[in-house]
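As you look at this complex, bear in mind that one protein chain is not there, while each of the others sits in place.
In order of appearance the chains are A, B and C, and numbering begins at 1 in each one.
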């Protein structure tokens, strides 16, 4: 069977679900997943469907054309239709921290992540050995404050050349420039090592320690021009006590960062996230 | 606006969602919530909808009749259609433990529970003062092993007289008889003070302590004839360490019991649960 | 047996534990709990002990005198020695929200809280019926911005008259004045309905909703002059999704507030907290 994933959002209107499900039924599709959400404040409708079709009745381009004509145009929908089996192509950006990189590559190796990883990009050479262990090409693109623009240009060339669909910042310690953010809008996933919006910016574990919190967290979000203010995909927390030092916070935080980032990657790769109004809709 | 809650389950078939949503659209309803689930193993389809209708176009009996004729019969559905604003009538059964009773009545008093509580039934008189504090009628129906049947008969009479929709066993220490279970099938909610299926039966905190577990739990489930084996509605856990005594387990467990039972009551009262094959579907 | 709880903090020095435990051994005490913490950054030592003594060898005043002479003076300790069985006297301040008040009074009624509750104070009369249900005296002390000082004076009089040891702000919607804070330093417990330091101040659930967080929290802390910046005693969180409205946040938050505040009250009442440098040491 062929399976497709449909994501839709548009102004909330009567009869959308009926129209979409009628259309699926009319082309002999079987709905195996449907979830929808209405944002009452914003008056916006969101829906995710997974449908399966018999191999011999299936033409993806026809479906897309008809979807546009019969549904997207009349309802003014933003939409996408994708083959479930197609793996999105993911680039990983790193600097010197290795724990998230190890975790992502380990999960990739065990077959947990529905992605291809054509490359890793870094402004340092420190983690090239990690890439080598997992046989992933490592592109070392160093740059300084002065030639950051040239560095970004080199990054973008490689990303285009390898037809990268989305980017994961696995504790990448550089600010992404507006140019790259615009090119990969809602397609760059960052992991921040605090429970946002608490402790944005640098050294959040130190700030958390000094404030005397009893819980620390990590947050994965899409990157926007406002640092640490993009749409949140996933968060998680762990308990700390007075007996934990800053080093303990950092160590316990590593587990959070790994886990939260991995979950965000999975959600994005399986087309379960939608972005609207600087917030995410995350279908289970 | 009038809001109705529709629950459906039937054999999985193509076109069900389209048929149901078409019907809602045809009678000028607006779907404000739809979630569905397909159990692939059992080949069963489940759906929950909330729809709103303008006051002047609304006739619940007509909707029910047409639903039966146009949808339930052709698709062989089990279904219910209920007015959201109607509060189900809940009876509470207690023995001597007071923490769950206090919690339920406190939540009821603050307006958190979408129920009416016409009465409390107990085989002991100990908690009549709690009922009095919250001005809920308390029916003391004592019985012994010898006259348990008479006791149950008295219980059922009161339940019928007050048109009780569902029953909550708030640490009620008696086994419910098959007769009452049959009358209130999937409508009796129990709280068991362990993480089922671990530690069923009596004294689960003692068993957990002796086993040296690092986490204890509580489980709310519908009552069936097999003790502690009914469909699970909700569970939660808390951490314990070697430093906790059995008394600490019991104290920490009380918080779990309160919370888990309250959540289960809410889910049931808001018509978010369906039972099939000794398992629950719990819509968020 | 008589049990006493000893709390100590002082500059970290060699031999403190030996000196204290030797002293306990010398007066025939048996240590049934000892936990200590060294803050390496601040070079401060903290310790909590629980010791038991045979009834006939026990004189609390002698113990205190000798403790001061033999231990506290040479080591320059801040310390307290208290009879475990003595229940601290707690005042509850409320405004109009009833969920935390119901929860505290329910737990008090079930015997879970090791406190006495001589009185409730409020600037509104709304919750007097709740107090009445639980037979706790309710002092209605209304004030406006203009005569807040007089209101506070009346509060303090009552607190003194009833020998109140500590105060719980159970969603009390007024700012506590420096005068009262100074009188009850590290003895006023507040519950804030966010995961501090995220979302301090008013309407944190609205802010959390607008930010699109995936987790909301509640924080219990000692009140200091800086609003929502006092030493944190306890925090907890719960998951939310895009499908939850602000009303859902508030409802789910109520459970957090109840639970977190109750835990903080227990920790304080059982003398398990110490404050230093705007942080707490919380012994398990």
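Just so we're on the same page, a residue touches a chain if its C-beta (ideal position, glycine included) is under 8 Å from a C-beta of that chain, and two chains touch if they have at least 3 such contacts.
Quantities reported herein were computed from a predicted structural model and do not represent experimental measurements.
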(request) Write out, one label after another, the shown chains that touch the chain missing from the document. (result) A, B, C
(message) Using the touch definition from the top, which of A:109, A:179 or A:277 touches the missing chain?
(response) A:109
(message) With the missing chain put back, one of B:88, B:217 or B:253 would touch it. Which one?
(response) B:217
(request) Just the residue numbers, please: which parts of chain B touch the chain that's not shown? (result) 37, 39-40, 195-199, 211-215, 217, 231-237, 241-243, 245, 278-282, 284
(message) For review purposes, identify every residue of chain A that touches the missing chain, sorted by number.
(response) 98-99, 102-103, 106-107, 109-110, 112, 130, 133-134, 241, 243, 251, 254-255, 259, 262, 284
(message) Which parts of chain C face the unshown chain closely enough to count as touching?
(response) 14-15, 17-18, 21-22, 24-25, 28, 30-36, 38, 40, 284
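As a working rule, only the chains that are shown with their structure count from here on.
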(request) Skim through the chains and flag the pair connected by the most C-beta pairs in contact. (result) A-C
(request) With chain centres taken as the means of their Cα atoms, state the distance from chain B to chain C in Å. (result) 36
(message) Using Cα averages as centroids, what's the distance between chain A and chain C in whole Å?
(response) 42
(message) Multi-chain contacts only, two chains or more: what residues does chain A have there?
(response) 40, 284
